[in-house]
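Note that one protein chain is taken out, while the other chains of the complex remain in position.
Chain nomenclature is as follows: A and B, assigned in order of appearance, with residue numbering initiated at 1 for each chain independently.
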Amino acid sequence: MRRHHDMGGLPAGPVERTEHEHAPWEKKVDAILRLLVAEKVMTLDELRRGIEELGPGAYDELSYFERWIRSIANILLEKGVITVHELATAIEAARARRAAAEACPKTVPAP
Amino acid sequence: MSPPRFRPGQPVRVKAWFPPGHCRTPFYTRGKRGRILDLVDVEPDPEERAYGRPGLPAVPVWRVVFDQHELWPDYRGPAQDRVVVGIFEPWLEPVEEAG
Partner (left out) sequence: MSHDPDHDHQGLDHEDHDHPPGQRHPFQPDLEDGPYTWHMALTDAIEQLLLAKGILRPEQIRRTLEDIDSKSPALGARLVARAWVDPAFKARLLADVNAAAAELGIDAGPIPIRAVECRPGEHHVVVCTLCSCYPRLLLGAAPDWYKARAYRSRVVREPRAVLAEFGLELGPEVAVVVHDSTAELRFMVLPERPAGTEGWDEERLAALVTRDCLIGVARPTVPSA
(Lines give C-alpha, C1' and ligand atoms only; values in the text may rest on other atoms or scores of the structure.)
Protein backbone atom coordinates (compact mmCIF):
# COMPACT_ATOMS: atom_id res chain seq x y z
CA MET A 1 0.00 0.00 0.00
CA ARG A 2 1.09 3.52 -0.71
CA ARG A 3 1.17 5.76 2.32
CA HIS A 4 -0.02 9.30 1.82
CA HIS A 5 3.39 10.95 2.37
CA ASP A 6 4.96 8.77 -0.34
CA MET A 7 3.94 11.02 -3.20
CA GLY A 8 6.68 10.78 -5.81
CA GLY A 9 5.09 10.56 -9.27
CA LEU A 10 1.52 11.38 -8.27
CA PRO A 11 -0.35 13.93 -10.35
CA ALA A 12 -0.25 17.46 -8.94
CA GLY A 13 -0.68 21.02 -10.06
CA PRO A 14 1.95 23.67 -10.70
CA VAL A 15 4.60 24.33 -8.06
CA GLU A 16 3.41 27.35 -6.11
CA ARG A 17 6.60 29.06 -5.12
CA THR A 18 5.46 30.09 -1.68
CA GLU A 19 7.89 30.92 1.08
CA HIS A 20 7.57 32.37 4.52
CA GLU A 21 9.92 33.46 7.25
CA HIS A 22 9.56 30.91 10.01
CA ALA A 23 7.69 32.25 13.02
CA PRO A 24 9.35 31.93 16.44
CA TRP A 25 7.03 29.08 17.46
CA GLU A 26 8.01 27.15 14.32
CA LYS A 27 11.70 27.56 15.10
CA LYS A 28 10.94 26.38 18.61
CA VAL A 29 9.38 23.18 17.27
CA ASP A 30 12.51 22.68 15.16
CA ALA A 31 14.78 23.28 18.17
CA ILE A 32 12.80 20.89 20.38
CA LEU A 33 13.00 18.15 17.76
CA ARG A 34 16.74 18.62 17.21
CA LEU A 35 17.40 18.44 20.93
CA LEU A 36 15.18 15.40 21.48
CA VAL A 37 17.09 13.62 18.70
CA ALA A 38 20.48 14.76 20.04
CA GLU A 39 19.51 13.61 23.55
CA LYS A 40 18.31 10.29 22.09
CA VAL A 41 14.80 10.75 23.46
CA MET A 42 13.39 10.04 19.98
CA THR A 43 14.65 9.51 16.44
CA LEU A 44 13.94 11.23 13.13
CA ASP A 45 12.46 7.93 11.97
CA GLU A 46 9.93 8.12 14.79
CA LEU A 47 9.12 11.74 13.88
CA ARG A 48 8.49 10.66 10.29
CA ARG A 49 6.39 7.66 11.29
CA GLY A 50 4.38 9.89 13.62
CA ILE A 51 3.71 12.35 10.80
CA GLU A 52 2.66 9.56 8.46
CA GLU A 53 0.26 8.20 11.09
CA LEU A 54 -1.55 11.51 11.42
CA GLY A 55 -3.38 10.27 8.33
CA PRO A 56 -4.08 11.88 4.96
CA GLY A 57 -6.55 14.50 6.23
CA ALA A 58 -4.25 15.94 8.87
CA TYR A 59 -1.25 15.65 6.55
CA ASP A 60 -2.93 17.91 4.02
CA GLU A 61 -4.68 20.29 6.40
CA LEU A 62 -1.99 20.99 8.97
CA SER A 63 0.98 23.23 8.31
CA TYR A 64 4.45 21.74 8.23
CA PHE A 65 5.41 22.49 11.83
CA GLU A 66 1.91 21.69 13.07
CA ARG A 67 2.52 18.18 11.73
CA TRP A 68 5.87 18.08 13.48
CA ILE A 69 4.63 19.11 16.92
CA ARG A 70 1.65 16.75 16.67
CA SER A 71 4.00 13.90 15.84
CA ILE A 72 6.44 14.89 18.60
CA ALA A 73 3.56 14.97 21.11
CA ASN A 74 2.30 11.54 20.06
CA ILE A 75 5.76 9.97 20.17
CA LEU A 76 6.48 11.44 23.62
CA LEU A 77 3.12 10.12 24.88
CA GLU A 78 3.79 6.71 23.35
CA LYS A 79 7.19 6.51 25.02
CA GLY A 80 5.85 7.60 28.37
CA VAL A 81 8.03 10.72 28.46
CA ILE A 82 4.91 12.77 29.13
CA THR A 83 1.33 11.88 30.02
CA VAL A 84 -1.96 13.07 28.57
CA HIS A 85 -2.84 14.61 31.92
CA GLU A 86 0.42 16.58 32.06
CA LEU A 87 -0.03 17.74 28.51
CA ALA A 88 -3.61 18.91 29.10
CA THR A 89 -2.52 20.88 32.15
CA ALA A 90 0.48 22.39 30.39
CA ILE A 91 -1.59 23.48 27.38
CA GLU A 92 -4.02 25.22 29.69
CA ALA A 93 -1.14 26.93 31.50
CA ALA A 94 0.41 28.06 28.20
CA ARG A 95 -2.90 29.61 27.13
CA ALA A 96 -3.28 31.34 30.47
CA ARG A 97 0.23 32.84 30.16
CA ARG A 98 -0.56 34.09 26.70
CA ALA A 99 -3.88 35.58 27.79
CA ALA A 100 -2.14 37.38 30.65
CA ALA A 101 0.48 38.77 28.27
CA GLU A 102 -2.18 39.96 25.85
CA ALA A 103 -4.07 41.66 28.66
CA CYS A 104 -0.98 43.73 29.40
CA PRO A 105 -2.32 47.27 28.93
CA LYS A 106 -0.70 49.92 26.85
CA THR A 107 0.93 52.10 29.45
CA VAL A 108 2.62 54.80 27.41
CA PRO A 109 1.63 56.41 24.13
CA ALA A 110 3.75 55.60 21.11
CA PRO A 111 6.38 58.29 20.45
CA MET B 1 26.36 -6.95 10.01
CA SER B 2 26.76 -8.91 6.83
CA PRO B 3 29.13 -7.54 4.18
CA PRO B 4 27.55 -5.44 1.41
CA ARG B 5 26.10 -7.66 -1.32
CA PHE B 6 26.45 -5.41 -4.33
CA ARG B 7 29.06 -3.57 -6.40
CA PRO B 8 28.84 -0.33 -8.37
CA GLY B 9 27.34 -0.82 -11.82
CA GLN B 10 25.52 -3.99 -10.86
CA PRO B 11 21.91 -4.26 -12.12
CA VAL B 12 19.36 -4.65 -9.34
CA ARG B 13 15.65 -4.68 -8.86
CA VAL B 14 13.71 -3.11 -6.00
CA LYS B 15 11.45 -5.67 -4.40
CA ALA B 16 7.76 -5.26 -5.14
CA TRP B 17 6.91 -5.29 -1.46
CA PHE B 18 3.90 -3.37 -0.20
CA PRO B 19 3.88 -3.79 3.57
CA PRO B 20 1.98 -1.51 5.92
CA GLY B 21 4.14 0.55 8.26
CA HIS B 22 7.05 2.94 7.87
CA CYS B 23 9.71 2.41 5.24
CA ARG B 24 12.05 4.60 3.17
CA THR B 25 11.64 2.92 -0.20
CA PRO B 26 9.59 5.21 -2.46
CA PHE B 27 6.51 3.55 -3.93
CA TYR B 28 7.49 4.58 -7.46
CA THR B 29 10.70 2.48 -7.31
CA ARG B 30 9.06 -0.78 -6.22
CA GLY B 31 9.58 -3.58 -8.70
CA LYS B 32 11.76 -1.32 -10.89
CA ARG B 33 15.17 -2.10 -12.30
CA GLY B 34 18.18 0.13 -11.72
CA ARG B 35 21.95 0.04 -11.36
CA ILE B 36 24.03 0.37 -8.23
CA LEU B 37 25.83 3.73 -8.14
CA ASP B 38 27.67 3.48 -4.83
CA LEU B 39 27.42 2.50 -1.18
CA VAL B 40 26.10 5.44 0.86
CA ASP B 41 26.74 4.05 4.29
CA VAL B 42 25.65 1.40 6.72
CA GLU B 43 22.75 2.77 8.78
CA PRO B 44 20.43 1.57 11.53
CA ASP B 45 17.28 0.20 9.92
CA PRO B 46 14.66 2.99 9.78
CA GLU B 47 11.88 0.40 9.61
CA GLU B 48 12.86 -0.59 13.14
CA ARG B 49 13.94 2.80 14.46
CA ALA B 50 10.58 4.28 13.49
CA TYR B 51 9.02 2.04 16.15
CA GLY B 52 11.51 2.89 18.90
CA ARG B 53 13.82 -0.08 18.40
CA PRO B 54 17.56 0.28 17.73
CA GLY B 55 17.51 -0.98 14.13
CA LEU B 56 20.64 -3.08 14.59
CA PRO B 57 22.46 -4.68 12.96
CA ALA B 58 22.89 -1.69 10.68
CA VAL B 59 21.91 -2.09 7.04
CA PRO B 60 23.91 -1.08 3.93
CA VAL B 61 22.27 1.69 1.93
CA TRP B 62 22.94 1.92 -1.80
CA ARG B 63 22.42 4.74 -4.23
CA VAL B 64 20.56 3.21 -7.16
CA VAL B 65 20.23 4.90 -10.56
CA PHE B 66 16.93 4.42 -12.39
CA ASP B 67 16.34 5.44 -15.99
CA GLN B 68 13.28 7.66 -16.17
CA HIS B 69 11.91 5.44 -18.94
CA GLU B 70 12.05 2.46 -16.56
CA LEU B 71 10.19 4.32 -13.83
CA TRP B 72 7.56 5.92 -16.06
CA PRO B 73 6.79 4.14 -19.34
CA ASP B 74 5.22 7.35 -20.68
CA TYR B 75 8.27 9.52 -19.86
CA ARG B 76 8.86 11.94 -22.70
CA GLY B 77 12.40 13.22 -22.05
CA PRO B 78 15.75 11.93 -23.37
CA ALA B 79 16.92 8.40 -22.57
CA GLN B 80 19.75 9.61 -20.36
CA ASP B 81 17.41 11.31 -17.85
CA ARG B 82 17.53 9.46 -14.56
CA VAL B 83 16.66 9.41 -10.85
CA VAL B 84 19.08 8.47 -8.08
CA VAL B 85 17.52 7.03 -4.92
CA GLY B 86 19.02 5.71 -1.69
CA ILE B 87 17.67 2.18 -1.12
CA PHE B 88 18.22 0.00 1.94
CA GLU B 89 19.79 -3.32 0.98
CA PRO B 90 16.99 -5.66 2.12
CA TRP B 91 14.80 -4.07 -0.56
CA LEU B 92 17.23 -4.91 -3.38
CA GLU B 93 17.79 -8.11 -5.33
CA PRO B 94 20.33 -8.76 -8.07
CA VAL B 95 19.09 -9.25 -11.63
CA GLU B 96 20.74 -10.61 -14.76
CA GLU B 97 22.52 -8.13 -17.00
CA ALA B 98 20.09 -6.80 -19.58
CA GLY B 99 20.60 -8.67 -22.87
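By our rule, a residue touches a chain if its C-beta (ideal position, glycine included) is under 8 Å from a C-beta of that chain, and two chains touch if they have at least 3 such contacts.
Because the structure is a prediction, the values reported are computed rather than measured.
Across the whole complex, the hidden chain's contacts among the shown chains comprise A, B. Interface residues of chain A with the unshown chain, by the touch rule above, are 5-25, 27-32, 34-36, 39, 41, 48, 51, 60, 62-66, 69-70, 72-73, 76, 81-82, 86-87, 90-91, 93-95, 97-98, 100-108, 110.
Residues of chain B in contact with the chain left out of this view: 24-26, 28, 40-41, 43, 61, 71-72, 75, 77-78, 80-88.
By definition in this document, only the chains that are shown with their structure count from here on.
Separating the centre of chain A from that of chain B, both taken as means of CA atoms, is a distance of 31 Å.
Residues 1-3, 6, 8-9, 43, 45-46, 48-49, 52, 78-79 of chain A touch chain B in their complex. Across the interface of their complex, chain A is touched by residues 18, 20, 22, 26-28, 46, 49-52, 55, 71-72 of chain B.
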